[in-house]
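In this view, the complex is presented without one of its protein chains, the others remaining in place.
Chain nomenclature is as follows: A, B and C, assigned in order of appearance, with residue numbering initiated at 1 for each chain independently.
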């Protein structure tokens, strides 16, 4: 079911009678036990905010355990939403409001709430046992710890129980509804339309009418509570953002990536095959794609990551669009297969949704520490093009661009995303697919068979023909041993090996002919902030703020990590200093200094979390 | 059986009556069909040359096939020996003599023979069918192609048949002896003692007396042929080299590596475990070690490379010396396991005998193209110390040093060798093991169990205690998830993650405290040639030659690639220019420029072959 | 052992870590049984090692106060093999899941079996990927609707017992998480066996695959749907009301209504030299047959670790303990003075 609205019609739902305070943007974090439904609450708030025309950016953060122990600090699940009347690029640093469903959630998140920020607590969950689970000796409400904040206590559990009475739900089930109560309250507070959420409840619980009813009631009870109680003196109003015209939809990174792959398949006249082995945070790409068999998508849950990459190569050999997706440990396992793909010179995509490492690391946290593995994690000289998405919506375009280059140059291409992008959400201007440039693929046609077919004859871009089994006369055999250029026969000839190593490298370099030059936003001298991947939003925002403070700062963002855009060297040399902020210990920095020797410095953070704008601004101001 | 001699007693074996011409060094290449026993011939020549007190360096080069088709170019097997009366570091560039057993061998190797060089041919193998197999239209002896060389044709097959007549061998078996005939001739030519080879024949064929007898006869027949025929006017005399005093032995790289591991085990009071899956050119390390069970060595031919690295980690967890060895594709498969080893902070060694890549590549050829994979081929920030052997004999010391650092810092260590080192041979001054410094390992002793043991408490080098199962009171559990420092408990804490990432990196950096500073040979300004691994000998020789030509050139060789020696930056900055020759497309260069930004330039060759001194000298002279 | 060992209790094997499985997960029950039987084995915690891969089940080592290694996905058998080859004195347990052991780890699994390394491997079979939140696993039935298979899975399931037997396992058994007495006994028998002891445990994942094993767990029906294997005893189930008989090579269920004597039934023999009988039993699957629980096969074969160390001994006996200085000085040498 699709429903759409235009942002100009925003105001006709019943709105609060209390005074409204207009603000440009708000950052709210919803925290509670992982069983409390915080992710659902966050998603809904994101959705209705986007629907009301705000720009939004989100940051979900949940525990690694499936069901972490209830009420403990380890079990806290959070969802941060930033919505604004202007274009925004990050989920926000300091919180304007924090909604905490229990003491563990409160104490682990309080530090991020701004002074005088709004703190909404479920006062029913501050019993002795709750405090004990949170490893608290004292009730934080009584220690003065909360004195800097505007604390509003709401007996959410009690109020929810009351609201759902008569629906026939057990107390336990009734208590499950309290996130909808909290939702109603938050929606009221920020003047959000709850209609879409009512629709959501309807469709989600269509087989459980009592639960649907209870949740509906909890939601409206929460809304009404805001309107009625005197604790709240006003609501906040965030006007629609001035986004470029178009039809928008809220997307998450992994979803946009999946759709981008489907679009790439369609644009190139191919059917999509994805071979993958489940792993956090990459599994959702597989899940999403498995739902689109009627689009000709074939998904393969392989026995391991090695089989996954190999199955995608098999697909590529057969002329299909072969893709594999994984995260750090799984990508490591694909190294040998990727090396073969480089040798075979077949187009395919390897998607790495990076997570905290090394080893099993921090599976549910984000990091950018697989760049050098993407570059060098294969034996021998095995270069492949690498590009990285910068935000959830950008995953769509990234997938298309990756496939365009892969097929143009007959090469595997690595796409980097990360946990922050994968699970984050933002408004996406829905493209008109018909207007996107097609991806031209030409498979050579039947040969006479008179002469052996030459699978490694190259065109002007050094790419070889993609001859497909089933084509008469083009039979050929390829493999991982070094091959004679042209014929593709095994060759141990020293000069040929040198030639092939050079050719494979040059072919990847040739991608620079087809990619956008790097663009600078802001000043063209002074300090350049160079970013890649998921730190785009924070770097963009921080450089803008620094300029607002009168600093000479430019911002360049790299979509392509291999090859670098042709103009990158020139751009770098325009500046006095180059700062490369990364969520690793300096991986892009090594590549930039190794190649351009511009003395770039790094701001490096490896904490499983994205940059805050504040920490970036501080460093930029220090250097600029 | 051991036999030894002193180089001062060299002259008492029967020597030629013909005049002797004294030369400083000779480079001979023996080439023939892979069934012709060229590797054996080469090994023997190497051995007797070493025994006669020469310094030697070798370069075996054989086809990838088990039994490549007889008589074809693809089937040519070669062995190059350089022996000299001075210290030498390479197997030589241009050949002084080429012994070719058939036309295919002749034409594929002729290009390397110096003008006026000696060319010895088996004239019995130039029949029409031989020429055809070699894809030759004409007999190269008749085309004038050989006019620049001193060609000596010897009817080796016929002469051998004659010599072995009466031993009861079939013609086919008799023909197998012709490599010994050739050997006798070569030995005569260079005044080599054939006694050791007679002993070798005796032991090798002790169960085949007729074959032993035939080979003995063929050998002496070859020697006598040289003495008798008028084709040869003089023999060549290469005086013993002035090597440092000591007892010497000829060793191959993989053998020295295996022995070095055994020595490391002994020095640290450990028993050695090696888990490996066969792969060229690494298998011989496994083979060699499997022979020493009475030394407490346990070898494990695992089901694959992943199991191999994991079994070594399992051994390390149990307090043993765990090692794994492989080559490119196999090392790629070990990436995930190595990442875990980094997280576990357990000492172990990963040995990579590099070969031509990418993918299956050129399995029997040499290359240095796995350095960046060694550095970065793991997900997340997973640094480990890396060092590289520089020559066959040096493998022994390298293994010991690697284990010393691994145990001192509680970290996996990667050791790089390559196919050239692995199969090459050189004289090795046998160390007195008792005089080598012990490797001190202290396992914590039984705890009270009153408090949980802290497996990640660190000492001044940041290394953690190696507590071993079986020790009362020290029970602990470790794994690949990020750990809290100290306790080793799973931790998702952002600051702890940052701290642990930094700590693991710093710990690797700390190795710089225990390794030799980099030393420069030659000039301390001008051009610095910076090398690593198996190119040592060629770079050493080339820089010396360039200095002899009046150029200001220094040579520094890196044993440690991670961390770099503490003084490296200072050394680099002393020079106007830095040249980094590598058998890859510039991997060390990226690391050096990335870190020190000294504008180092590269001389890069990826042809499956080592550098020749000539090509290095040319480039050095051009730059210096 | 002659020395007096302190009497250990389950508590001595409990670690200080909070157990982090979902409330109601079958893993709790297996953990409880393990902690109960460990003190009875005569091996102190410090000589016991638990090694696991990755998965919910593989969190197990954190919860027992022994030495423990939470390794990487699918590879636990390889770590354990290296450890046991060099430390045959330790008592080693491998904990794994159906995905860990049979999907990514299938190769190590079969090679562990054939080598017969002296350790115990317990596979927590919940027929689902728990930790990655509910994809089908190699033991999920065809048609299983999961996150990755919205139209139903297509892969024909693997039978862990058949696989272990084909891979030449010497001890193969099955039990059920909540059948605590049976489970405890099987774990003890596994521990007592010299060689690789493989135990499949039906484990309920109440979050992603709730009820998958109800037929074998529910008090009301489990007697109908399982048959307990006992060495030398006939295959009787349903409280003795039914039995299993061989018809040529094909097993069949018969009612023990008096017309058939127990002697006509199939008698279980754990120790046949050929694994063919055990293999046949592994093919009995619900709902066509009751599923056997208990020990399918238990035979003696020298263990891998024993033989490895035996070769070391033998080499030392035959050739003397190695002298490295002698080795490196052997063969052709020369002296420069």
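Everything that follows uses one rule, which is that contacts are C-beta pairs under 8 Å (C-beta built on N, C-alpha and C of every residue); 3 or more make two chains touch, one makes a residue touch a chain.
If you're wondering where the values come from, they're calculated on a predicted model, not measured in any experiment.
Asker: Which one, A:93, A:284, A:303 or A:582, makes contact with the chain that was left out?
Answerer: A:303
Asker: Among A:20, A:293, A:443 or A:622, single out the residue that touches the unshown chain.
Answerer: Among A:20, A:293, A:443 or A:622, only A:293 touches the chain that is not shown.
Asker: Among A:116, A:247 or A:519, exactly one should touch the missing chain; which is it?
Answerer: A:247
Asker: Pick out which of A:117, A:184 or A:320 touches the chain that's been left out of the picture.
Answerer: Hidden-chain contact among the options goes to A:320.
Asker: Touching the missing chain, which residues of chain C?
Answerer: So the residues of chain C touching the missing chain come out as 103-107, 110-111, 114-116, 138, 151-152, 154-159, 162-163, 165-168, 246, 248-250, 272, 274-277, 279-280, 283, 301, 304, 307-308, 311, 314-315.
Asker: Against the chain that's been left off, what residues of chain B make contact? List them.
Answerer: Looking at chain B, the ones touching the missing chain are residues 65-70, 72, 74, 277-280, 283, 286-287, 290-291, 293, 299, 301, 303-305, 329, 359-360.
Asker: Kindly note down the residues of chain A that lie in touch with the hidden chain.
Answerer: Residues of chain A in touch with the missing chain: 1-8, 47, 50-53, 196, 240, 243-250, 259, 262-263, 266, 271, 273, 275, 292-298, 300, 302-304, 306-308, 310-315, 317-320, 322, 336-337, 340, 344, 430-434, 452, 469-481, 489-490.
Please note the rule applied: only the chains that are shown with their structure count from here on.
Asker: Count the touching C-beta pairs: is A-C or B-C ahead?
Answerer: B-C
Asker: Express in whole angstrom the distance between the two chain centres, defined as the mean CA positions of chain A and chain B.
Answerer: Result: the chain centres lie 47 Å from each other.
Asker: Between chain A and chain C, what is the gap in Å from one C-alpha centre to the other?
Answerer: The answer is 40 Å.
Asker: What is the distance, in whole Å, between the centres of chain B and chain C, each centre taken as the mean of its C-alpha atoms?
Answerer: Computed from C-alpha means, the inter-chain centre distance equals 44 Å.
Asker: Residues of chain B that contact two or more other chains, please.
Answerer: Within chain B, the residues that touch at least two other chains are 336, 340, 479-481.
Asker: What parts of chain C, by residue number, touch at least two of the other chains?
Answerer: Touching at least two other chains: 54, 72.
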